[in-house]
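Here is the structure we will look at, set down as structure tokens.
Other chains of the complex are left out, but the ones given are in their true place.
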């Protein structure tokens, strides 16, 4: 689709600096954009790339200077750029296939209007699939599981029995929802399986990356709050609840029975031990290991995790440890020597 | 199923304190249980929840006081609670489907009595599937692989060629058994693949979580000992052997050619380097990185891993490092100043 700079600016309610008649057909990063492309500048760290970009127009914040480039100024350039990309390219489209004759749909399952069930996908007994939901090939939706409207389930996803998925949920390939939690009662050295009779609730507007694993609850439900987004290979333990609008970067692992608040952010490979409570708006750095409850708004780093300023200061000293040890030894030597040679009391 | 407190107590050989006629139909945690539910108290950390629980009966240790609640006292309350949950709810049941006409079973494969092969599952040439084993949709069992009796293989599992799975093994969705180990001979900067001609042996009563990956051996076998349980996204390298009755929490990674003893426990995101030996009954904390052999019974934490008391003490000091550095600088300054001003020998 081709749009003029004017059309783009109107769409995002931005102010044009430069040529409003330029035609835009693509979007790219500052360094990769060429003629006919829109790009954006949200992080001022990249401001110098404005001088070298070949983009036709740049979506920028309200105070950025043009330097000869055509700009569209707006309040939130990254958000506005997202809107422009959606205008130009749209979201991925899903070919309507209906209920494939090569799928396997139980007689007792209910399939919504305009839902697409692709080849080699199994909809088990008493499962319910909402309207306009697309389930790609090689998925299994377990007995009694309910999937809402307007969901997209990519290939090779398994949702076990008795789970509930909201509306507008996207699950990427290879993710597994509702496998048994890791619960055993150990007796005389043998691990006896505790039946995992709970379920999983994935609320509306959640997006789950590839190869994630969300345990079903032992009793009750594991819950992922609405609007929360996970990247790839995230693991969530049984009975854990993650609040709404949180972000979990790739390879994050949260153990069982954790209560995570809303609007939390977990960096890549972050870990959280079981049975703790994490407040709202908490940020956990990549590779951090959270071992204690965290209050609202805390920002932590390190393993075990500390408040970030404390962690960063400690990490700064880490590399100087050998030198510090040397200095301590010198001080010790000096002091011994000194008290001895000067016949002073200690 | 509904049982009386008396029936539950008899089942677990426990002592009733209170009303043996109460009817129990469900199980829940102390905080979530309501009327008609049984719950348990195993960790005395939660003892105060006895006062607020709405459960009808609580399975507790032998010395716990009733505070007006109906209790069932027993030696190992978590184990006994597990038995009660199994009595009330049973384990997951698997609908018998036989060999689905929508599966693909090689003429040379052997399928045991009462085995269930679901839609879109492939049983390759010369594979052997035991009696009463259920293989859910979209699995592939490779050529010559043998799976024992009473196994449950959830959807989207791949077991490569030439692997051996024992009896009563459960493999959750998305797990992969027997992919090639990571073996290359690097010559002139190019990595040449070493054929991975070994296999994988999963012994009896193993449970494997979702999205795990267990490499086949280069030569010989990668072995997971009987009764060992893995949570999700565990990765096991080629030629590694894990002893019996061990527990591997989610996202644990064990490199190749490691020998792990029996009854070991690995916390979440723990890592183990290749070519080392870990004794029996070893405990590795979450996110620890094991880089050396460990003796029987060692408990380690940290990356690189240290004995846990040493690691905990070191971690305690970590946060004080900036202060310690400051103190060292002060001492240094004082001492210099001091020796100079007092014309003392050093």
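Order of writing sets the labels: A and B. Residues in every chain begin at 1.
Going forward, a residue touches a chain if its C-beta (ideal position, glycine included) is under 8 Å from a C-beta of that chain, and two chains touch if they have at least 3 such contacts.
Since the structure is predicted, the reported quantities are computational estimates derived from the model, not experimental observations.
Q: Given 2 chains in view, how many copies does the entire assembly contain?
A: Every protein chain is the same sequence, and the full complex holds 3 of them.
The rule we apply is simple: only the chains that are shown with their structure count from here on.
Q: Go ahead and note the Å separation of the Cα centroids belonging to chain A and chain B.
A: 25
Q: Could you pull out which chain A residues touch chain B in their complex?
A: Its residues touching chain B are 104, 120, 122, 125, 138-140, 143, 156-158, 160-161, 174-176, 179-180, 182, 184-187, 189-195, 197, 211-213, 215, 219-220, 233, 235, 237, 239, 251, 253, 255, 269, 271, 273, 289, 302-304, 306, 310-311, 313-314, 316-318, 320-321, 324, 327-328, 331, 334-335, 337-338, 341-342.
Q: Can you list the residues on chain B that touch chain A in the complex?
A: For this pair, the touching residues of chain B are 27-29, 32, 76, 78-79, 81-82, 85-86, 89-92, 95, 102, 118-120, 136-138, 154-156, 170, 172-174, 207, 209-211, 227, 229, 231-233, 245, 247, 249-251, 263, 268-269, 286-287, 303, 315, 318-319, 321-322, 324-325, 328, 331-332, 335, 339, 344-346.
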